[in-house]
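Yeah, one chain of the complex is gone here, protein chain that is, but the others are all in their spots.
The block that comes next holds chain A.
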Amino acid sequence: MKQFFTFVKKEFYHVFRDRKTLLMLFGLPIAQIMLFGFALTNEIKDSKIMVVDYANDSASKEIIQKLAASDQFELQKSLMSHREIEAAFKQGIVNLAVVFPANFNSDLLSQNSAQIQVIADASDPNKANSLTNYVNNIVRDYQQERVNESQLPYQIQAEIRMLYNPELKGATNFVPGVMALVLVLVCVLMTSISIVREKENGTMEILLVSPFNPFLVIISKAVPYFVLSLINLTVILLLSIFLMEMPFEGSLLLFYAESSLLIIAALSLGLLISNSTDSQQTAMLLALMGMMIPTMLFTGFMFPIENMPVPLRIISNVVPSKWYYIIVKSIMIKGLGFSAIWKETLVLVGMTAFFLFVSFKKFKIRLA
């Protein structure tokens, strides 16, 4: 047992004395969570729009005011003619234009119906869709106010409630994803390098010619990274709760237990890579290429898995972070308990057992 602790201590020395490793270990996660949390969101804020108001009456002015007041839009300028619209689009000054026809208010009063033209720059289709939706909502709001004044025979209202994330904040979607990404990347990368480094430096030769149990080498390599990953996780969690205003509805204990499971899965995958390669470079490349892209693509926080073709959906099942993402969303945002996520947990447990088994199998007690 004393041997084991000495070995773990040695591993900690390795980590703390290598500035690059330390930076990667703690800098990378913080940078990523900030990037995804603030910079790379799919929320649209302060989109530039312009308005052509042929009506220039009370109704059109009121709607324009509402548009200008909303967070999503920033009124760039009001034009006199719709001919200028295309020029503005081509210059890239605006993303959306709203045109009010002449007699807008009187049409509304006399015919109980009027039209507004909404023109969006659909070169980015997702953005165009979101923007037109925002306009629709604002116009509907206005209509609602008018309806209360006049008397219509009947009307159907769809009352929409956005559960768990009423403000449709992007962070809610990204943070659990980034957590999964960071944990998987850091753990796999760090551990995959660690055993290979002993091979490259020749220290593995001495370790093997000693009474130390080779399996303990593997386990003691994983311990420091496990501890450091938990610290990492705590940092990410604090950042996302206090800086990104993420909700945390569920049990903290369950969250840590499930995260530990993912960390162990990632560590054993890293050890597997480490045991199967001979140079730090190969190990690093394998860990980065083999983990980064699948984790980004198949976790579900960037691209919805439901929209993928069947083969890709099947592949996504072997990506551990996909299951973790489901688990974390359930705990953090929905506040669900273990009974809701036991299936996903079981999948992760199975994966971990498999990785560990194979990496123990692949560990060589000799050089060749």
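Keep this in mind: a contact is a pair of C-beta atoms (placed from the backbone, for glycine too) under 8 Å apart; a residue touches a chain by one contact, two chains touch by 3 or more; residues count from 1.
The criterion applied here is as follows: contacts and distances are computed from a predicted model.
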Omitted chain (choose from "Inner-membrane translocator", "Sulfopyruvate decarboxylase subunit alpha", "Protoheme IX farnesyltransferase" or "ABC-type multidrug transport system ATPase subunit") - UniProt protein name: "ABC-type multidrug transport system ATPase subunit"
Residue of A:Leu22, A:Leu35 or A:Ile206 in touch with the missing chain, whole complex considered: A:Ile206
Contact partner of the left-out chain, one of A:Leu253, A:Val310 or A:Leu367: A:Leu367
Residues of chain A (touch criterion as defined above) contacting the omitted chain: 2-3, 6-7, 10, 13-14, 17-18, 201-203, 205-212, 365-368
